[in-house]
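Every protein chain except one is present and positioned as in the full complex.
This part shows chain A:
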């Protein structure tokens, strides 16, 4: 993060103490649920609600969670799902954004308004009709059934269109003079220049669909198609009584890959988010 060497409004003295205290207190409150999940997951169940420092550490909750539900299958489903969605989104949104950014055609205004409408009306709101469509297509309880409503993302189209419009027209013209067709110009000029935006969008898309719950819950009813979120819910609302330690272990398992990925790439993530100009 680039900081100015001299900031006349950097808090000093008492204000600095007060602000630091406030920032830390809020940070502790915000991290508390995760901290608790770590505590409960790594300690025996009898210490789940008793916070003594001498409590023994254990991995047993994780092994119990892992064998209690088909998490391997859920992981595979989720990874296939987010990959499927992201790849399709990138292709469809790139093509559409290029059309909106650099082509004149009748109906462009109406088409763009139709895209913007999806920013307000997310597929989540249309679960009843989309379920009907999926049954008509026999896609209930399949991964494509979960993915399809999200592959044309208005947010992605909008974001990429804004980016493509900032690409100098001269670069486009130069490539055309060399004899490149529209698709070649897109691949050789626009896509490479928009790389940080693809990264930022990828992170948003992957974390959104890794975490998405309502639609997958509705459209799946078997282990073969369930993603992690639905699997976790089925698992933790089971009849075996509430075992918080195992639930916390399963929670960490479920969100672990995203959490590790975020901690590793935190800096790049925040920066590419900023460069994407999503503000």
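Just so it is clear, a residue touches a chain if its C-beta (ideal position, glycine included) is under 8 Å from a C-beta of that chain, and two chains touch if they have at least 3 such contacts; residues count from 1.
Everything below uses one rule, namely that contacts and distances are computed from a predicted model.
**Student:** One chain is missing here; what is its name in UniProt, given the choices "Nitrite/sulfite reductase", "CRISPR-associated endoribonuclease Cas2", "sn-glycerol-3-phosphate transport system permease protein UgpA" or "Acyl CoA--acetate/3-ketoacid CoA transferase subunit alpha"?
**Tutor:** "sn-glycerol-3-phosphate transport system permease protein UgpA"
**Student:** Residues on chain A that touch the omitted chain in the whole complex?
**Tutor:** 1-4, 6-11, 15-16, 19-20, 22-24, 26-28, 30-31, 33-34, 36-37, 40, 49, 91-93, 95-96, 98-100, 103-108, 111, 114-115, 117-133, 148-149, 151-152, 154, 157, 182, 207, 210-211, 213-214, 217-218, 228-229, 232-233, 236-237, 244, 247-248, 251, 254-255, 258-259, 262-263, 266, 270, 273-274, 277-279
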